[in-house]
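The complex appears here without one of its protein chains, the remainder shown in place.
What follows is chain A.
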Amino acid sequence: MDELLAVVGYKVRSSDMAEVAQKLEQLEEAMGNARDGISQLSNDTVHFNPADISNWLETMINNLDRAFEDSSSSDYDLKAIAGKAIYTTAARVKPSPAESSSSTRPLVLVDSQENGIRLVHTLMACAEAVHQNNLSLAEALVKQIGFLAVSQVGAMRKVATYFAEALARRIYGLYPENPIHHSFSDMLQIHFYETCPYLKFAHFTANQAILEAFQGKNRVHVIDFSMNQGMQWPALMQALALRPGGPPAFRLTGIGPPAADNSDHLQEVGWKLAQLAETIHVEFEYRGFVANSLADLDASMLELRPSETEAVAVNSVFELHKLLARPGAVEKVLSVVRQIRPEIVTVVEQEANHNGPGFLDRFTESLHYYSTMFDSLEGSVNSQDKVMSEVYLGKQICNVVACEGVDRVERHETLGQWRTRFGSAGFTPVHLGSNAFKQASMLLALFAGGDGYRVEENNGCLMLGWHTRPLIATSAWQLATKSVVAH
């Protein structure tokens, strides 16, 4: 890889440089010759992974070649499938083996936080004291944080309070004993969904990739590792219903942990979706699956049907990182996913490394991350939703800071780290393109409560962040043996 280009965001092998230069010249000439060439490449073409210059150019050259044959328009409709998908061939550029972002720790401050910096220093000093087992110093600092926090406003005060509480738990050994009742955390998640666009973005971008993977299939099956209240699926079902040529038969398998009150909440969710399916005339089948951990699943339990008759998508939103609490669990789940032989696997995860071995680095990383998260909530209109969202995030903070071992389930890792895992497990990337990017940006523009949200493209994946700090990342994957060029 040419190092100088890599540093400025482009992946070109030194040995390919002359060929890439030739493609640039070739494309420039083709653009000059094609009628409306520029307009077509700008408006109609779906672009993928601009970091891979060679493939990006190749796509455009091919698009211009087909200019006169293919005049299908692609009006972007937030609900429907947008245009045609072009999968790049299995990446000529292999993902670099040690690609992890453990050396990147973004820091974003807003005006009010310059005063809050002292608070951050004290939090850090306290974490350091905890790390060195100097508990009397840590205790004194935690109390000081309490005093300092009161004089702050907005996000800084709340974040400091949650982190101080988590530190206190660690100091006094008051680890949270009872796991959160799932129905309570579901309810918190619903408020989080309403308050800020992260979950909406996650669902939207995952659904976009699933829709494109399901093109031309008549029977489709989604296996959702993150069923919760099923909030992701109405939009997908509606998009399928509007598909030109009619909807496919839609099967959904929803997986979730047992409910505290032993109610069959997964079935209830399924029932509501069935009612929706009926009103929009989509043939619908549903199965709810209770499992304490995704690692308890085997492919044989899922009643898979032959892949010629049914196309499968596996979806996971903020679930996979929990598996990292037990050795071998994520590897097992990924191997089960391989056995499922899905068309696509959609994954959304927090964009942060909260799973490092050192407590202090974990603390700092999560402090920066949740500060930015809380900042982004400040503009929310509905105060009840906002409070619930803060509680939802506060529980994550507590888990990251105060828990260890199998109890510490909020083991977020970065996109770079997940890329390595998926690569090792036998998957290759399915790139999300400029159409999904544009639609996600439009969705954000509609969302009230803060114009600091930004969508970023990262080597075929999409990330949503607050100002300059990416906070969640959506990626999509297929089995390594499968590389499709769809027309």
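Just so it is clear, a residue touches a chain if its C-beta (ideal position, glycine included) is under 8 Å from a C-beta of that chain, and two chains touch if they have at least 3 such contacts; residues count from 1.
Definition applied: contacts and distances are computed from a predicted model.
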| item | value |
| --- | --- |
| Name of the absent chain as recorded in UniProt (options "Alpha/beta hydrolase fold-3 domain-containing protein", "Regulator of G-protein signaling 6-like isoform X2", "Vacuolar protein sorting-associated protein 25" or "Mitochondrial ribosomal protein S35") | "Alpha/beta hydrolase fold-3 domain-containing protein" |
| Candidate in contact with the missing chain, chosen from A:Glu28, A:Glu283, A:Glu303 or A:Asp407 | A:Glu28 |
| From A:Thr364, A:Ser389 or A:Ser475, residue that would touch the chain that is not displayed | A:Thr364 |
| Chain A, residues in touch with the chain not shown (by the definition above) | 2, 4-5, 7-10, 12, 14, 17-18, 20-21, 24-25, 27-29, 31-32, 38-39, 41-43, 47, 50-51, 53, 103-111, 114, 117-118, 120-121, 124, 128, 131, 358, 360-361, 364, 368, 434, 437-438, 441, 451-452, 455-457, 465, 467-470 |
